[in-house]
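This report refers to the structure that appears directly beneath it.
Of the protein chains in this complex, one is absent; all others appear in place.
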Amino acid sequence: MPVKILYFAWVREKIGKAEEILDLPANVTTVAELMVWLKGRGPEYAEAFAQGDVIRVALDRNHVKSTAPLSGAREIAFFPPVTGG
Amino acid sequence: MPVKILYFAWVREKIGKAEEILDLPANVTTVAELMVWLKGRGPEYAEAFAQGDVIRVALDRNHVKSTAPLSGAREIAFFPPVTGG
Amino acid sequence: MTVRVEREDFDVGAEVARLTVGRSDIGAIVTFSGTVRGGSGADAITAMTLEHYPGMTEAELARVEAEAGKRWPLKASLIVHRIGTLKPGENIVLVVTASAHRQAAFAAAEFLMDYLKTRAPFWKKEMRADGQARWVAARECDREAAGRWEEISPPR
Partner (left out) sequence: MTVRVEREDFDVGAEVARLTVGRSDIGAIVTFSGTVRGGSGADAITAMTLEHYPGMTEAELARVEAEAGKRWPLKASLIVHRIGTLKPGENIVLVVTASAHRQAAFAAAEFLMDYLKTRAPFWKKEMRADGQARWVAARECDREAAGRWEEISPPR
């Protein structure tokens, strides 16, 4: 099942792209597992996710914790802590 | 020593005037004594000051308690609790 | 730091613009506008008249504003209070506070309103739909709201 992955702010800058469509392996079932898997895709990913604990995640546009199951989300976004307002 | 006395809101309406200049007797030295003395000036004053404890006082444009000495104030104002804002 | 008592209406946007024009040290601006509520049923009103104590009002508002400036690091502040006869929906009072950060601007605006409500010599008289006129009674909750600032030390 292809999933749309979005990157924002410095996560986007480090990875060098704003979004991509990826087929996730069957054994990637949580946000944390997805981050580990993405790190393996290249040094730019490894650097972006080096401080994985500061990166925030949204599944289908809802904030979730990194322990959350992917639960068939179609759109997954990674970004730094928000700084609006 | 003549003193200017001001009345506002329903105190003014009950007394029927907004201000007057009065010579206070020497034995009227506190706000509370002045209120008692004013009550004696006529039924309109008696009615205005009937609920003396709800009436607020300012001496020379500063809020004071009814126990305050008049301390040579030149302008004394009586009014209900304020309701601005 | 400005205080005005006037009959004319105010425009919130114009007042904020005047207070902040050309400044880049302000990060947060809070405004409070108080307006005449029309009420309904037996409490419906057709107008409200605001009387005040000229001279003392301005002095009291300036004292309240100076106290806010001591408690919080304000970059600018403004109090405008209208007098005369106002219709439901019309503006009565405007408070504006500007600071580098929002916490100070919010706290100072609340403080100004709480103190203004209990210290500034204004009195409201309502003209009711049934033809009666009535002086508005002071609200106990306003005294309580003002009282809370005497215990809190300011978050500087």
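Each chain carries a letter (A, B and C) given by its place in the written order, and its residues are counted from 1.
Operating definition for what follows: a contact is a pair of C-beta atoms (placed from the backbone, for glycine too) under 8 Å apart; a residue touches a chain by one contact, two chains touch by 3 or more.
Bear in mind that the values here come from a model prediction, so they are computed numbers and not experimental data.
Enquirer: Taking the complete complex into account, which shown chains does the hidden chain touch?
Expert: When the entire complex is considered, the left-out chain reaches A, C.
Enquirer: Among the options C:Glu6, C:Asp25 or C:Asp130, which residue touches the chain absent from this view?
Expert: Per the contact definition at the top, the residue touching the missing chain is C:Asp25.
Enquirer: Quick one: say which of C:Gly38, C:Gly55 or C:Gly69 touches the chain that got left out.
Expert: Among C:Gly38, C:Gly55 or C:Gly69, only C:Gly38 touches the chain that is not shown.
Enquirer: Under the stated touch rule, tell me which residues of subunit C contact the chain that is not displayed.
Expert: These residues touch the chain not displayed: 11-16, 20, 22-38, 40, 88-89, 100, 102-103, 105-106, 109-110, 113, 145.
Enquirer: Which subunit A residues touch the hidden chain?
Expert: 6, 8-10, 58, 61, 63, 77, 79-85
Here is the rule we use: only the chains that are shown with their structure count from here on.
Enquirer: Taking the mean of the C-alpha atoms as each chain's centre, how many Å separate subunit A from subunit B?
Expert: Those two chain centres are 73 Å apart.
Enquirer: Provide the C-alpha centroid distance between subunit A and subunit C, rounded to the nearest whole angstrom.
Expert: Here the centre of subunit C sits 48 Å away from the centre of subunit A.
Enquirer: Residues touching two or more other chains, restricted to subunit C: which are they?
Expert: Within subunit C, no residue touches at least two other chains.
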